[in-house]
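Note that this complex is displayed minus one protein chain, with the remaining chains in position.
On to subunit A.
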Amino acid sequence: MSSQPTPSRPGPDRRTSTLQKRSSVLPKPSSIVLDVSVLIAQHAQLTGTHAITVGANSVLHPHCKISSAFAPVVLSEGVVVYERAKVGLGIGDSGEVGGDSRRSSVASARDASSGRSEGTLLGNNVVIETNAVVEAAEVGEGTVIEVGAVLGRGCVVGKFCTVSAATVLAPNTNVPDYTVVYSGVERRLDKTLQARPELQEMKAFQHARQIEMFKKLVPNQVVKWM
């Protein structure tokens, strides 16, 4: 598939013969806007009808799934999405499997107007760890969504937050800046990070080094999606 000489994308019917076995049956996104420095590993899936935007230096690990089936997805700079993580509305349990139920949830997505435009926005340097499910409306910069966490739709998570492993956030929860959500329902303010901006800088620095490492180790298949 990567040996296509023509830069224009062929239509869907001609594409099916060269489909990878594991890609989803949803139509390819109408527009994927990728920065040139993005790293997309093989077997990553970007699906859906709405727009997907991926900012500079982002890393999408193998088998991660970005779905814009119901709403556009925007990943800012330096976002790292680990393996088997899912980003996008309707990708978790709130979106049922199956075609006709998809129609109904699309309709409900349009009806349930929460006053903000539907979509998922991940801020700079956000890390979505393995097996997390992010249907949230917005995740602020520097936040870490740890392994297996589930963010319901419409969640708004502030910046430099930490959602610890296996935490489930109900839909439409609001997590203020610098909050650590741990132990199920407990929350506390991460005063260390709040009080020391140099710690934030250090985090950003280490994050950048990690992205460099990924670029060296993970083969890049971004040309497939350009």
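Methods note: a residue touches a chain if its C-beta (ideal position, glycine included) is under 8 Å from a C-beta of that chain, and two chains touch if they have at least 3 such contacts; residues count from 1.
FYI, contacts and distances are computed from a predicted model.
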Listed names "Sodium/hydrogen exchanger", "GPI transamidase component PIG-T", "Epithelial membrane protein 1" or "Dynactin subunit 4", matching UniProt entry of the absent chain: "Dynactin subunit 4"
Selected from A:V36, A:A195 or A:L217 as touching the chain missing from the view: A:A195
Hidden partner interface residues of subunit A, rising order: 162, 164, 180, 182-183, 186, 188, 190-193, 195-196, 198-199, 201-202, 205
